[in-house]
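As you look at this complex, bear in mind that one protein chain is not there, while each of the others sits in place.
Chains: A, B, C, D and E, in written order; residue numbering restarts at 1 for each.
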Amino acid sequence: METEKRYEAGLDTMKELFSQEVRNGMEGIKQISPDLWEMIVSFGFGDIYSRNTLSHAQREVITLTTLITQGAFDQLRVHLQAALNVGLTKEEIMEIIIHCAGYVGFPKAVHAMGIAGEVFKGIEE
Amino acid sequence: METEKRYEAGLDTMKELFSQEVRNGMEGIKQISPDLWEMIVSFGFGDIYSRNTLSHAQREVITLTTLITQGAFDQLRVHLQAALNVGLTKEEIMEIIIHCAGYVGFPKAVHAMGIAGEVFKGIEE
Amino acid sequence: METEKRYEAGLDTMKELFSQEVRNGMEGIKQISPDLWEMIVSFGFGDIYSRNTLSHAQREVITLTTLITQGAFDQLRVHLQAALNVGLTKEEIMEIIIHCAGYVGFPKAVHAMGIAGEVFKGIEE
Amino acid sequence: METEKRYEAGLDTMKELFSQEVRNGMEGIKQISPDLWEMIVSFGFGDIYSRNTLSHAQREVITLTTLITQGAFDQLRVHLQAALNVGLTKEEIMEIIIHCAGYVGFPKAVHAMGIAGEVFKGIEE
Amino acid sequence: METEKRYEAGLDTMKELFSQEVRNGMEGIKQISPDLWEMIVSFGFGDIYSRNTLSHAQREVITLTTLITQGAFDQLRVHLQAALNVGLTKEEIMEIIIHCAGYVGFPKAVHAMGIAGEVFKGIEE
Partner (left out) sequence: METEKRYEAGLDTMKELFSQEVRNGMEGIKQISPDLWEMIVSFGFGDIYSRNTLSHAQREVITLTTLITQGAFDQLRVHLQAALNVGLTKEEIMEIIIHCAGYVGFPKAVHAMGIAGEVFKGIEE
């Protein structure tokens, strides 16, 4: 696949995951480093997220889990929104966090649940 | 729920996840620390794994992801087997590892794929 | 032990560790996920913290160390307060952080010491 | 080498790395824990940074990489400034972050690039 | 304090923590990098472990906790032996691991308990 097509595939996948507002925020990286941005879109969302075998919902289960485990809470918020966008329910998201509690300990689970609570509240309003 | 029932629920879930041989191996912990063993069974497999909302297959997606992310390769082998036991295919397991590559980097993904290759080979034989 | 008793034991331990104000703040999790809250109280504080063999002060030494090591600074503040509540001195707490410097490196030790300074100052006022 | 000389060597190195303003900020630790401060200066900057074999610029490549990998973003800002002070270019710094993307995954790389963008902008103004 | 005294203080502390056999094994690092060895002895054991405020037993509680949390199992064995040497009981060591289970999750706690079991067994024989 040519680079241009990989980039297009990545943008298409991002549209399914993230709202226009979130994507605008993510483009801040494009202003700083167009090369990192190109890799995120073409490799991260084009090569990886656009693959078959796992659905977008299953991929967000993986993404939420790895973000919680590595303590990358800075990126958790947009992926909590993405998880809801691709069909995971609030109950399922909270269940992922509960499952993580046994595997990464309570501190990171509690931190994640606090952010999830904020994201859920923001959507209700 | 009483403690005895939590323990029984945990043992039942472990039977669905792990072969008799694997469970025998895990009981090594019981000999060293009966208290940690009781927590693993009652809390880990009784309270957490036995909950609804997520299937065992979905829970193993989370477990594999967190083990790869935290570099807990010592425990990865038995959960790769559990993942196969509860219905994940080899293709799905490899896809989880590939998805992780973008989120935790290649070194841990490569390490995980090497162990997955060994587990898959052991089953074929 | 029945679940109700585990929960009661957890609440009792939390009263020894945390001020009413801190406990009110922690209950934010209860509003989001009653199930995670139940696990934190019954398992975290009931099953684990309420055990014998180690004093609450010794347990806070462990808790502070693991929070610093895993970079879980979000939870460090309340456990610095808990450490003081169960009898650790400021000098001992700073000594824990200094010991950690050799084991986790200066960046996390410096981050922890900055937060400790804020907590100590808040108490003096 | 006597302790006094190690401390002096550390202060000299810190002057090469950090602006007066940054050093004033770092001295907040000195107020909280003079002992940790002494270790940072004498051991961190005196014993380690003042060694030969690697230049200050090469050392900042290592420092930036380890901070990104361990998610110690709290300390990243001052070391991005130090990296520029000892001669790394913005392009080289962004390239370090891009290289890290393949080794630690995108979430931490994106977080780091966002902070780098802020630091670069602050310098231009 | 002069460097020579820091080194002597470090060696003295190491004698209290580690058996002659363990110290011989640790000296493998001295053959590869005399400079890293000097830092381990003078800074790690001289500057840090030889300080007051915390006992050697308390310091080993911290060391075991940080090693388990960061998954540094390669170094856990010698510090389990050190912990026993400075007066921690097997029950206390297992309790540290159990406390960690709630804070870092079961996988690392189980790995640590397995190694503890081996160390305890080796001593009994």
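Here is the rule we go by: contacts are C-beta pairs under 8 Å (C-beta built on N, C-alpha and C of every residue); 3 or more make two chains touch, one makes a residue touch a chain.
Computed from a prediction, not measured in an experiment: that's the story for all the values here.
> Which chains here touch the chain that is missing from view?
If we consider the entire complex, the absent chain touches A, B, C, D, E.
> Could you tell me which of E:S33, E:S55 or E:T89 touches the chain that is not displayed?
E:S33
> Consider the whole complex, including the chain that is not shown, and state which of B:V22, B:A57 or B:M94 touches that chain.
B:M94
> May I ask you to list the residues on chain D that touch the chain which is not drawn?
43-44, 48-49, 51, 53-54, 58-59, 61-63, 65-70, 91-92, 95-96, 98-104
> Go through chain C and note every residue touching the omitted chain.
101-107
> By the contact definition given up top, give the residues of chain B that touch the hidden chain.
Contacting residues on chain B, toward the hidden partner: 71, 73, 94, 97-98, 101, 105-111, 113-114, 116-117, 120.
Methods note: only the chains that are shown with their structure count from here on.
> Starting from the defined contact criterion, work out which chains touch chain B and chain D both, please.
Touching chain B and chain D alike, sorted by label: A, C, E.
> Among the chains, which is located farthest from chain D on the basis of C-alpha centroids?
Of all chains, B has its centre farthest from that of chain D.
> Looking at where chain B touches chain C, is over half of the residue numbers used by both copies, so same, or under half, so different?
Both copies, chain B as well as chain C, present the same residues to each other, with over half of the numbers appearing on both sides.
> Where are there more C-beta contacts: C-D or C-E?
Output for the comparison: C-E.
> Report the inter-centroid distance (CA atoms only) between chain B and chain E in whole Å.
Here chain B and chain E have centroids separated by 30 Å.
> For chain A and chain E, what's the span in angstrom between their mean Cα positions?
Whole-Å distance between the two chain centres: 39.
> On chain B, where are the residues touching two or more other chains?
In chain B, residues 35, 39, 43-44, 51, 66-67, 70, 101-104 touch at least two other chains, as defined above.
> Chain touch graph shape: choose line, ring, star, complete or other and state it.
The chain contacts form a complete graph, every chain touching every other.
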